[in-house]
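Missing here: one protein chain of the complex. Every other protein chain is in place.
On to chain A.
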Amino acid sequence: MFRQVKRRTAGRRNFEESNNKKLDYDLPKLYSCRLSFYDLPPTREITLEEFEKWAIDRLKILIEIESCNARSKSLKEIESSIRGLLLKYLPLSENQNIEERMKDHYSHYILRLVFCRTEELRKKFIKNETILFKVRYNSLQPREQQEFIELNKYKLSSWEYVTPQEKSELFDKLFASSYLMLKSHFLSGGENLTYDEVKQHVLIKENFIKLPFEKITNLVGTRSIYLHNGYGYLPTSLQLNLLSIEFQENLSLQLMKTFQTIPRLEEDDRLLPLLNNLSKSFSSFKYDTEMDPALISDINATSITSNSISKHFPLCAKHLQNNLIANSHLKYGGRQQLGLFLKGIGLNVDEAIKYWSHQFTKGGSMTVDTFNKEYKYNIRHQYGLEGARINYKPWDCSTILSKPRPNKNEYHGCPYRDFSIDKLVSSLNSMGINDQQELNSIVDDVGRHDYTIACTRVFELTHKSQIKNSQDSHINHPNLYFDRSRLLERGQNKEA
């Protein structure tokens, strides 16, 4: 295995120094609530495998949040987008499951090491962790929320609950002060409440806390709360903002401290590459292709050119196939990109050879013999049947974007990056996107170089009628686009 001792010291020292004082606590207390400000660093040993696995699992969730965020999803939408992922990779159940809480705790601290190293990474990490914190706070039972606040009293000592009597005495003022902020709070959650509905809500549902105005200067400056005698009155719905500011500030401070201790971590030659890899994979996360034979029975050399299959292709694959059909040829980059994509959707090696040979010879400019001599090997190679016998995986978006851009008569790459705006818009038109505002939002994404976000948006727009609740997620792989599209179609057929 590996040297447990060294790993332990390396990690431990960093965690501890990042908190700057000697800590004395035991596990039940540390994990007594499923939500955490992560104030206390972990001290127990874990294996290198756990170290990596836990970090990657948490990373998957942060990546999804990042992607939702880039598409300006509301907190509610993000919640539903990551619900499944959370259950799978980072569950935190209500019962005292120490294992789960430990994984959450450790993975957070490991990613601190990963993300503390540049300003940009720190910002991303803080932003996404804060959203995760909010999502989790919202999923707590009200009882747990109170327990959590109780547990963190030492941070939030200045919180004081307003009695029902005081609330009813001050009601008009409390309402007039908080109306606009509550209104936009609900709006960001997708609920458009009327003036009277907000009033009812404040009357019935909102409790208020009061705290020294110095703690909430941003709300004071915008006149978003009621102020009396040096105290600001904050409705329950907005208390999460306050908690998350606390969380954010805390994390930002801790990340800087971690950053300052990182050089000492480099003594451990096995951790650094691991951390480097993790931070790299944040921007290019690998999509695993898992194939179910039952789902690929209709994939063969002829069906893939039919509309019933190719309508599920993302624009890059469509573009490649269209040009292959039109020119009876594709250059190397295009063959690689399309070939592996087709492999990913379930086209087996025999069907692949049939497909490519037909396409290359149908125009009459190439004989089957030439094809077999010059191109067959290449296809078998893709399937790991020749050469190094590597089972090549379909390219994900970041691989596609990292390859040289297509030259004239080349069609690989990412259309969102490589097309002129006019060409892109007319391609989008032919996919059924005609609304000017929708087109603009895609062009905006492209302008920001957020190509996968543009592609995800296109997916959402072209599947509007099938997507019921926004359980979808960021598309960073052409095969994910295809699979998800087919899945939606199957779901619809089942219903019908």
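The criterion applied here is as follows: contacts are C-beta pairs under 8 Å (C-beta built on N, C-alpha and C of every residue); 3 or more make two chains touch, one makes a residue touch a chain; residues count from 1.
Everything that follows uses one rule, which is that contacts and distances are computed from a predicted model.
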Absent chain [UniProt protein name; select from "Cytochrome b-c1 complex subunit 6, mitochondrial", "DNA primase", "3-methyl-2-oxobutanoate dehydrogenase (2-methylpropanoyl-transferring)" or "Cullin-4A-like"]: "DNA primase"
Which of A:91, A:190 or A:230 touches the chain that is not shown? A:230
In the whole complex, not just what's shown, which of A:123, A:173, A:311 or A:405 touches the removed chain? A:173
Return the single residue from A:94, A:160 or A:214 that touches the missing chain. A:214
Against the hidden chain, chain A presents residues 173, 175-177, 179-180, 213-214, 217-218, 220-223, 226-231
